[in-house]
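Only one protein chain is missing from this complex, and each of the others stays in its spot.
Right, chain A next:
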Amino acid sequence: MNKPLRRIAIFCGLLVLTLLIRDNWLQYVRADELATDTNNRRVAIERYATPRGDIIVDGKAITGSKQAASGDFEYVRTYKDGPMWAPVTGYASQAFGTNQLENLEDGILTGNDDRLFFRNTLDMLTGKKKAGGNVVTTLNAAAQKAAYEGLAKRGKGAVVALDPETGAILALASYPSYDPSTIAGYSDDDQKAWNKLQKKANPNDPMLNRALRETYPPGSTFKVVTAAAALEHGLYTDADSPTKTPLPWTMPGTTTELKNEGTIPCKNATLRVALQWSCNTVFGKVGSDLGNDKMLETAKQFGFAEEQFTPVRANASVFSDDMAPSEVALSSIGQFNTAATPLQMAMVASAVANDGTLMKPYMVDKLQASNVDTIEQTEPEELSKPLSSDNAQILQSMMETVVDKGTGTNAKIVGVTVGGKTGTAQHGVDNSEKPYAWFISYAKLDDGSSPVAVAVVVEDEEADRGDISGGGLAAPIAKSVMEAVIESKK
């Protein structure tokens, strides 16, 4: 009976051998794939096992981490003044993932970034817990507060403020907003809060980052671009010679007259006067005289037709091609298909203020390891030069006239030179909907430096139609943002 016994022993040995091979297959060959599978909850548990790094504004953290009350995720994200900073931070939620800065700099914030590998290994050897790094932003807390509170008084809208000399984003506000703290966890409450924030449940769409992701018709603020195109392409060479503009002016190829708002001195007006009173006829004719190609070329120089990465993505602003001359005329006064993000219009103002050089907008100053060593520093970068510096100075003097004695007087600041442009953009079928109130501006100090350029758009559904004008609704917000920046520079 012993021969079959030995065979059975071999059979049992084969059974165990099969198990050993299978175990090696699972725990050695497939181990990485299984361990990093996103459905494997351990990946998320590990991610929330240490406090997340912070996003920093003016040396203070605007985010935090707290220990979760229950569940297997140890730390949960918190936000200080969440709604105010949401367009900057985005959210980091256990249930719904991350977006914007929280998403783009996730590696640094969780400490998983390859650049932190050596440091993490060292920490592991010395027995320290892995810690996330920080993201230091370029934002200015006072300017952001001014922007957010200004918008809150007006209803819907967005504000972007830039440092024209570097492209650093100083304020990035959107209203209505949301508090990312309310959706940071994965409880039923977080789910309810999330559902309430969705556009389906909330027509105000509070999670929309209007400053970067919404394109509005820019209305008359686009005339700054048109004026720049006129100067750069040599259609007119200075601000104070009369343009050849009849009044009324019929758009080429049509029998339609382009209307001005009210009775303003637009007939053969100089560029300065035309900008001061926001003459549709003058700039419409400039646009159609230059033609689609030249207008588009200048618009592109200012950053139109391209997504911007701050590093958070901003939608591309629109200036169409292949348009009839009449459509080019309408587009050149910021109507028809023309649409711009608030960031785009702030870039227009900042390029003019920076003597024609457009700096690439950015909001991350530097990335730090948990011990505040700098891992990466953002250097200001020139994006393009839409204007020669001579033409830029001509345009500056025109925009300063707008604020000094034109439609933008509400933005005047004592002791500071302010240049700006108002806009009231009509939209909807037959312009039936409430127009958007725009204001773009920059401030210049006595020493010739230009610390801030700002774009404000207000979509105020409650306001009386007649009240909506860039000068009335948007300029005061721009003014307070500029003041906040100048104040903090002192």
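Quick note on the criterion: contacts are C-beta pairs under 8 Å (C-beta built on N, C-alpha and C of every residue); 3 or more make two chains touch, one makes a residue touch a chain; residues count from 1.
Just so we're on the same page, contacts and distances are computed from a predicted model.
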Refer to UniProt and select, among "Cell division protein FtsW", "Amino acid/amide ABC transporter membrane protein 2 (HAAT family)", "Formate dehydrogenase subunit alpha" or "Na(+)/H(+) antiporter subunit C", the name of the complex member that is left out. "Cell division protein FtsW"
In the whole complex, not just what's shown, which of A:Leu19, A:Met124 or A:Ala201 touches the removed chain? A:Leu19
Looking at the whole complex, which of A:Glu33, A:Asp188 or A:Asp446 touches the chain that is not displayed? A:Glu33
Going by the touch rule given at the top, which residues of chain A touch the chain that is not shown? 1-9, 11-13, 15-16, 18-20, 22-24, 26-28, 30-35, 37, 39-42, 45, 70, 72
